[in-house]
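First comes the structure, then the notes that go with it.
Other chains of the complex are left out, but the ones given are in their true place.
Labels A and B are assigned to the chains in the order they are written; within every chain, residues are numbered from 1.
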Amino acid sequence: MSELINPKIDVFSLSLDGFEGPIDLLLSLARDHKIDLTKLSIFKLAEQYLEFLDHAIKKDIDIAAEYLVMGAWLAFLKSKLLLPDDKIENSYTAEEMSELLEFQMKRLEGIKKVSKLLFKKHQLGTHFFKRGDPEFFNNNNKVHYELSLYDLIKTYGKIVTQDNNKSITIAETKFYSVKDAISRLKSFVKTSNGWINLLEFIPKNIKDKLEIKSALASHFAASLELVKEGDISLRQDNFNDKILISFKNK
Amino acid sequence: MKNLNKDYKNIDFGLNQKIVEALIFSSAEPVSYLELQKTITDNKQLDKILIALEKKYMSSGVNLYKISNSYAFRTSSEVSEHLNIERIVPKPLSRAATETLAIIAYHQPITRSEIENIRGVSLSRGTIDLLLELGWIKPGQRRATPGNPLTWKTSNNFLDHFGLKEINELPGIEDLKSSGLLDKNKIIFSDQTID
C-alpha cells in the first residue's frame, strides 16, 4: 500500500527483495535518512548504498547484477567526488554524474507518485459503471464479434510456438488391408476348383518384401474370415505345411 | 438541522433520483421495485422518483420502461424506427477464424494454402468468408505461381478495430517474446518454410 514510504529501513536486516532495482533502493535510502532529493548529498547517498551493498554481500544475499553495476557506478562517482581534479577524457564530470543520478531518482520518484495518484482515481467497474444492458444497432456496422488485439497476438503466439504446431504426419502405408484381401479372395470363388495353396492368391505384382509379408498376413486373415462366413474351407495337413483353400462353389 | 428538514429532504430526493437512475442504467437486467427499495427505503419517495424519471426520459432517445414490476431503460420507439436495433450479444470469434486472421495479419499477403500450411489443418470455406464479411481482410494480388492463387491481407477496418495506425505497429515476434506472450526457445519460425 505504502511502497513509497518505506517504514524505517534497518539497513542491517534488509534484503533486496523489497526493491524494484537499484534506483528504487537509492530512493528508499534517501527517504529513510530523510534526505531531501532537492538537497541531495550524492556522496552521502553513494556511501550508504555501498555500505548497504557491502553488508548484503557479507550476508550472502543473492545480488542481481543491476545492483552491482550501480554499486560500481557509485563507487566510481565517489572517487570522482573525492578527487575532483581527476580529469579523464570523454568522461562525465562528478557534477554531471551526480546530476544524472539525481534526475534519474527524481524521475522515478515522480512516476511512483503519479502511479499512486492514478490508482486513487475512480475506476470503471468499481466506482462508476457502464451501460449494463447494451443494445446494438444494425446500421452502424458494429462488429458483433469480439476480438481484442491481445487475443489476436496471443493466438499468433500460440501458433508459432512449437507446442501448438506439432502435428503428427503418418506416412501412407503400403500394407495390404484385410478388407482388400477378402474382396480379392472372393473374386476367385467362381473360377477356382479343388485345394489351392494360399500363396497362389498373393498378388504377383508386389515386389516389396514387407508388402509381400503384409499381403500374406492379410490374405490369411481374410481366409479365416471367409471360413467363418462359410465361403471357403481351409486345410493344413501338418505343422509348417502349406495352407490350402477350397472354394465352396454355390 | 431539523428545521431544514424539508430542504434536506429535497436534497435527498435529488441524490436518490440519481441513484435510482444510475442503478437502472448500469444493471444488466431490469431492476425490480424490490431491488430499488433496498436503496430507497421510503416507498413514497421511490414512487415519486420513478414517476420523475419516467417524465425526464419521456421525450428522450431513451425511455424508462416498466416491465411487470421491474424497470429498464430502452431505446425509444421513435428512434428505433430510424435505427435498426438488434439484440445481439457479441460473441467471441471461433478459434479457427482467430488463428486465420492472426496468420494473415502477420504473413500478409498470404495464400489460402499457405495459411493451411502454417495451421496444419485445412481451412473451411466459411472462415475466410466470415473474415471477409467482418471486413477485416481483403484480397490481395494473385501469386505468380502455378494456379495464380489469390492472396489475402488485412484491411483498414482491421487496423481500425485493433486501434493500429499501420500494420507494422503489430508487435513482432521479438516483442512477443520479451513480453512473455511467446515461450522462449520455442520459436520454430526460423526453420519453418512457408512455400
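One rule holds in what follows: a contact is a pair of C-beta atoms (placed from the backbone, for glycine too) under 8 Å apart; a residue touches a chain by one contact, two chains touch by 3 or more.
All values reported here derive from a predicted model rather than from experimental measurement.
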{"item": "Whole assembly, copy number of each distinct chain", "value": "A x1, B x2"}
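Methods note: only the chains that are shown with their structure count from here on.
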{"item": "Distance between chain centroids, defined by C-alpha means - chain A, chain B (Å)", "value": "28"}
{"item": "Interfacial residue positions of chain B with respect to chain A in the complex", "value": "22, 25-29, 72-75, 83-93, 95, 98-99, 101-103, 105-106, 118-121, 134-135, 161-164, 170-171, 173, 176, 181-183, 186-189"}
{"item": "For the chain A and chain B complex, residues of the former touching the latter", "value": "129-133, 135-141, 143-149, 151-157, 159-163, 165, 167"}
